[in-house]
Structures are given as structure tokens and as C-alpha cells.
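What you see is the complex with one protein chain gone and the rest in place.
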Amino acid sequence: MFQTPEFQDNNHADELPVVSKILCAIAVGILSLGLIVVLMVTDNPPSSLPALVQGQLTQSGVQNPVTAVLLNFRSYDTLLEIAVLLIVAVAMLPNSQDSRLVSVVTNAQVNPVLEAVLRWLIPMIIVMAGYLLWTGASLPGGAFQSGALLASAGVLVQLSGRLQFCFTSTIAKLLLTIGLITFMIVGVGVATTTGVILQYPTQLAAPLILLIESAATLSIAAILLLLYNSLATQTVDISSASAKQPSTSNKSPAPNETLQSTTGEPAS
Amino acid sequence: MDAFLTVDTLLPMLVGLPLLAAILTTLLKSYGLRTSISIAVALIQLVIVVALLSWLSNSGPSLDTQHQRYSLGGWGAPLGIDLTIDGFSALMLALTATLTLVLTIYSGYYFSEPHSQLDKTARFWPLWWLLIMGINGLFLSGDIFNIYVTLEIIGLAAVALVALDGSRAALTAALRYLLVGLLGSLCYLLAVALLYRTYGTLDLAQLSAIAEPTAITWAALALITTGLLLKTALVPLHFWLPLAHGSAPAPVSAILSALVVKTTLYLLARFWLDALEPAATDYGLLMLGMLGAAAIFWGSIQALRAKRLKLMVAYSTVAQLGYLFLLFPLFLSTGDTRDAGLSGSAVSAVAYFIVAHACAKAAMFLAAGNIMRTVGHDEIDQLPGLAKYMPLSLFTFAIAGASLIGLPPSAGFISKWLLLNVAIDTGQWWWVVIILSGGLMAAMYVFRVLNIAFISVDEKVQTEPKSSINEQLTVNKLPTLMPLCAFLLAILTIILGFNAELILDLVTIGGDV
Amino acid sequence: MDFDLFIDSCLVIGILTLACLCLATKNLFTAIILFVSLGLLVTIAWVRLNAPDLAIAEAAIGAGLTGALLLATWRQLRVEPANNDADTPNKSGDENVPNP
Partner (left out) sequence: MTQELLYNIASIGLFGIGLYGLIVAPHIVRKILAINIMSMGVFMLLVASASNVNGTPDPVLHAMVLTGIVVAIAGTAMALFLAGKIHTLGQASDKDDH
């Protein structure tokens, strides 16, 4: 089921035999049918939580109930969720030592039409992202949507080939973690007045939530852009490295492999 | 400030502190600074946990529910998220803090070697602390959706740590681990959806109060079990574990085997024996026990056949996980605690087993890592006479092995003794047979390694006076603290063997509320 | 059968069909394009289900960025591993990978 990852699309050798496919389909079908039947026979009693959220909405500092849940009632979940993004960002951080966040590619071959379109599109997306962030308090929108929009603007810029992003500088790392840093500082800071971590004072809730959201937007946008960046530039990375060295395995040697090559085979 | 600095505040600190360490180690560029911050944070974490434990044991079993909870944001259970603690989770937190400290010190040396790339350490420390944060968060969480998020944190951080090695084998193992982990969490999330749809709450305690044995609870429990069994790697869903644990860096293998697989086991126990207990049928409990028995045999056989040392230790984890699943059928017949949360003789025995196995297995993986670091490989057949050159690491391996087998006076002996007691008390003699034969098989695979490393030294040295191991040892001398860290964990299994009451008393706290 | 339910049924049938097609097509590129379209249909489903917050998020993250990530990977998988002697671009060679 989860054997060696396969990269060939039309390789029939590694496909499951038809019999197992049919068996698998039957098993999955029975499972799904069972779940559907269970869902059909049990009714969906209205939960008391939505009413509770509505009741406390005035205390939360925002009018959009989803934002209230995300950044006030269940803000701990959101904090951990940004940490999930940070994990992937750290795992995919490129190896390069480039100290600049944005560098201009001078000899880029940019399609003039594309560039003209982007010149209009990018500012619009950025304004749109700011709007989503601002209205997230009362209308649909918020940090995640806004961050994703900003990231897609970054992806477009990168696609045009004029600018390159690199996330290894200290400034970039600050950008990746600013959401978590702000969240933590606010979360612990409010505890000095209210006594409970992450409990905002009611009068200050609105500006504090906006502060956290703005920082989170920056982090989310940076991390999502980093994810795209790492995936898109991986090929260039490896192929330029292997141009110098014929064996790619030397590029990132495990300690044991290096040892083996320097000290030779042990007693056999 | 008085209201701020209560004992309850220690609970969110256990999540916040590792997160702080993760942020700092991401931002800082200096290797030394990252390591010293990590060791400092690990120390503080241990102090916090000790403070928590002393508070819990002073309060005694009569601790009321209010004091075991911390409402983040001050909203309280159904609307907000609560952190909760009871004896079992406190024990798990203490185990996490102890292992974190030892493994952090070990990692400081493990990654400081000149041939390990600098960028690897830049990734290791943030990922390490995010993983610890996830583990602490999971043990503290009292909210089923929050548990999903912590599961994802643990899963993704563990995958990233396995992939750290960068070799194709490690990346392949990591990818498979990731796919399995994502499938497992999706099953869990589907169950959360079903439960919330029916009961309208996400809080574990409220759920356990209102859960009924209906079809939807059954379906949810089945989905949770499938998802978490995938992540716990119980036979027959263990296929991803040996390679993932076997190709990770040594401290990562240690924490994966010692703690990460236990987190999902802890959740299974929470759901089966506590939150969704009405839906847990005797038949289901028995089936989990039988899968556990199968795991003991299959894991041991594979460990016997393994060619690489780390792979052998990883298969031994598969086998030892089997013992933990004996909790379920044994709990079934103790009967006395069916509605008292996670406590009772079977739970105590299994909690003690988790601690004993975690220490022994971490010690074993560290010893194997030392051997691999020094000799350059870990093919078991090519380690003859190694004991002469790495006595401390082999001694560590032997003590940890003795604990896995269950020889007195190790913690492994006490844990098996406790399990046997429960099995005999409840009249389930067939589990006795399985526990004893599992110990026998563990003896076989542990002695196979020791035999090669210790006994055959004379013959080999006589025929080949110039041992190549000797040459390598002069090239790759280990920092003294690395084998010492492993040894410390092995000694811990013996110390725990003499102080079993400490742990057993702890588990009973807060169980019956 | 009222009009709302009719629209929902069409949407659901479309979503399920796209999901099947996405996993059944021979060509990987087509599969990715189908997946992005599936994301857009699901966005419409969120609107139908009164979840505008999710619709925005799904359009931006689920369909948009995931699509970009998938396409970036697809482009990369078409490039040969640096030292592969196979000359056909589609044979990215996994023949002698040991099955663990």
C-alpha cells in the first residue's frame, strides 16, 4: 500500500492486481455505505454552542463569529495551527546562505504583457488582502484568507521571474515567526491584567485581535510563499549542485556515509 | 500578580516554553547559543513538571475537577479550550520532561560533530522543540479538536525530523510515515466530526458524561481506533515504523520509540476506557488485546531476523507496543473502575510499563547511535568484539536489554510482574503465557547482539589480530557525554525498578473524580 | 423537488464526478487541473452551505495555492534526476528501487 514512492505515471508493474483492486473497492464501498447509513439514522440535534458563541460575541471584540472563535474563544487552536505551518516552513527552509529576502534578477526574460498585467494585479491583490484582514472582524475574511492572498501575490511575482525570494536571512526568519511571537507576547501579556493566559480584557480585545491577526497574516503569507518557493526551486538547487559533483549522495551526507567512505569497510 | 502565578499556570507553561524555545532556536544563528538555550529550557521544563507533580501528590486523590483544569482564554469548557491533568497524564508529562532533558544534552553532542552539516542543526532544534510542544500539548489537552491539531504537530514534526538525515532511505521512510500519519489524522478528524455532530461538545470530560452506546458513537470509536492504531503502529498496521525509526538520527529514533508512539496509545486509552467508554464493547477490548499479542510475536520474530542493529531495536518497539495493548482486555475484567476515569490496577501496570519501556528503548537507541557513529555502520554481524572497544555503550545496551526482557531488578521486571499479577487476578491465564514467551523472545534477540559483541571477541581477535574496529575507534572518538547520556537512561530503568511505588501512586491521583 | 435542492444535487454530482476523474485519468497534469477545478466546485458548495469565510479560504488556499504547489512539483518531477542515463523523459526510473 505504501511501498516505495512511485514517480512513473504509466507503470503497470507496480499497480495492484485487479482482484485486490476489486476487493479494496468493495471494502471501501461497504465502509462508506455503513457511514452513510449511520449518518442517516442519527439525527443532528442542534448544538448549544452556536447560541453560546452568539451570546458571548459582544465580549469577544469582533462581530464575525468565525473570527471570534478563531482568535478569541479557541485562540489556542489557532496558535498551534500557526506552529504547524512553522514546522513545515523549517523543514522546507532552503540551504542557501543568501542574506537578502528579495533579490532582483537582472537578466530575467520577462514577458512584457505579463509584467504589465502584474503591475496592476499585484497592488490590487495586496489592497484586497488588507481589506480582508480589516473586515475580518465583522465580515467574512481574516488572517488566513488575507495571508493566502498575499502569498499568491508573491507566487505571481516569482512566476514573472523578475524577483527572487530567499528565506534564510534573519529578517526572513523574523517574518516567519512574527505571528507566533506576537501571539505569545499578547497571550502572556494579557494574563498580567486578567490573570488568565489568552484572556483579553474586553475593552482591548478588538485592537489586540487585530494586532495578532496582522502579525499572523505576515507569517502565514511568508510561510506559504516559502513553501511554494522551496518546491519550485528544488530542481535548480539540486541540478546545479550535481553539475559540480557527479554523485548527488555527497550533497547531504549522513554521518555514517561519510564515515564509511573515509575509514573504509570494517572487518568482514 | 498573585492570581497570575498559581499552580494552574504551570499547565500552559508546559506548552509555551517549548514553543518559545522553538522560536528562539529558529531565530538564532549561533550553534552554541541554540544548544545552551535548549538545555536551559529542558531544565526549566523538568523543574516545572516536578513542581506540578509535588502539587498533585500533595493534593492527593481527593483533588477536585476545578483544580485539574486550566481554561485558556477564561471561557471554560464548551466554548473555549481547557487544559486538563490527571495522574496518568502527569506521569506522561514527567516522562517527557525527563527524556527531553537527557536527549537534548545528547543531541547537543550528536549534532556538534564536524561531519554533520550546520544547516542540519538549524533545522533540528526548532523541529525538536515543536515536537516536544506537541507531545506536551497532547497530554494536557482536554478538547478533541485540539487533540487533532496536536496530533498533526507531532506527526509533521516527527516526519521532518526523520527526513533530517537527507539520505534516500530516510526520505522514503519519512514520506511513508507522513502519508500514514495524514490518513490516521483524517480518520480521527472524521470521528471528531461525527461526535460533535451528535453530542454538540468538543470537551473530553463533557463527552464522557453524555456519551451513549449508539451507532454513531460506535462508528466514531471505530474510526478513532483505526486512525490511532495506524499512528501507534500496532500489527498489522506497523509496516511504516521500522524504517522510519531505523533511519532517523539517534536522538530522534529514541524519542519516536519512547514517546511519540505512546502519545497515540495514551489517546486510545482515553477514548476506550474513559471518554467513549459506553461504546467500548468487551469484544472490541478483547480484539485490541489479541492484536497486541500478535504484535508481541511478530515484532519479536522480525527483531530476531533483522540485520541492522537500529532496525532490530525498531522491531523490538513493535513487539513491546503489543504488551501495552494488553491493557484493554485486562482492564475489561478488573471491573472495579469502569466509570472512574483512567485508573485501576491494569492502568497502573501499563503506565509503569510505558515508563519502563521508554527509558530502556531510549537508552538502547542512543547506544545503537553511539555504535553507528563510532563504527560507521550498524550491521549486527559485523560487530564482533565490539564490547572491548565500546564497553560503556554495550553495557548500556545490556542493561536496557535486560529491562526489555524483564530481568530483575530492572523496571522491565516490575512492569511485567504487574501485568502478570493483573492477568492472574482476573483469571486470564492465556495472557500470562503470551507475556512470558514474549520475554523469552526478547531475550533471544538481545542476547544475539550481546553474543556477537562480547563472546566472540577471543576467536576473532586471535584470527585477526589487527581489528579494523580498533582503527576506526581512534578516528571517531565519541565525546564522553554521549555514552554517559545513554548509560544514565539505562541506570534510570534500574532506579525505577526500586521505586515503583512512586509511579504507581501517581497514576491513582485524580482518577476518581 | 425544489430548485435549491436541484442545484445542490448538480453540485454534489459534479464534485463526486470530478473526484473520480481526478484519480482515474491517465495524465498527471490533467489530474492536477481536475483537482483545482474540484477545489473551485467545493468553494461553490461552501457558498451554498452558508460558509463564506470558508469559501474565500478554499478558493485562496485549497484551490489556488495547493494548485500552485502541485504544478510546481509536477514541473519538477518531469525534469530528470541529475544523473540518470535513461533518455526518455517519462522514464524517471524507479525500476531498481529496492522494495523495503
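Lettered A, B and C in written order, each chain numbered from 1.
By definition in this document, a contact is a pair of C-beta atoms (placed from the backbone, for glycine too) under 8 Å apart; a residue touches a chain by one contact, two chains touch by 3 or more.
What you see is a predicted model; the values in this text were computed from it and never measured.
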Chains on display which the left-out chain touches in the complete complex: A, B, C
Residue in contact with the excluded chain [from A:K21, A:R100 or A:R119]: A:K21
From A:A129, A:C166, A:V186 or A:L224, residue that would touch the chain that is not displayed: A:L224
For chain B, the residues touching the chain missing from this view: 145, 149, 152, 156, 159-160, 163, 167-169, 171-172, 174-175, 178-179, 182-183, 186, 189-190, 192-194, 196-197, 202, 307-308
Chain A residues touching the omitted chain (full complex): 1, 5-9, 11, 14-16, 21, 24-25, 28-29, 31-32, 35-36, 39-40, 44, 46-47, 49-50, 53-54, 65-66, 68-70, 73-74, 77-78, 81, 84-85, 87-88, 91-92, 144, 220, 224, 227, 230-231, 234-235, 238-239, 247-249, 257
Interface with the unshown chain - residue positions in chain C: 4-5, 8-9, 12, 15-16, 19-20, 22-23, 28, 31-32, 35, 38-39, 42, 45-46, 48-51, 53-54, 57-58, 61-62, 65-66, 69-70, 72-74, 76-77, 79-84, 92-93, 96-98
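Heads up, the rule we're going with is that only the chains that are shown with their structure count from here on.
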Where chain B and chain C are represented by their mean Cα positions, the distance between them in whole Å: 36
Separation of chain A from chain C, taking each centre as the mean of its C-alpha atoms, in whole Å: 18
Residues of chain B engaged with two or more neighbouring chains: 172
Touching two or more other chains - residue numbers and ranges from chain C: 100
Chain C-touching residues of chain A, taken from the complex the two chains share: 3-11, 64, 66, 132, 140-142, 144-145, 148-149, 151-152, 155, 224, 227-228, 231-232, 234-235, 238-239, 242-243, 246-248
Chain C to chain A touching residues, read off their complex: 26-28, 52-53, 55-57, 60-61, 64-65, 68-69, 72-73, 75-77, 79, 81-83, 90-92, 94, 97-100
Touching residues (chain side chain A, partner chain B) in the complex: 1-2, 4-5, 34-35, 38-39, 41-42, 44-49, 52-53, 56, 72-77, 80-81, 83-84, 86-88, 90-91, 93, 95, 170, 173-174, 176-177, 180-181, 184, 187-188, 191-192, 194-200, 249, 251-260, 262-268
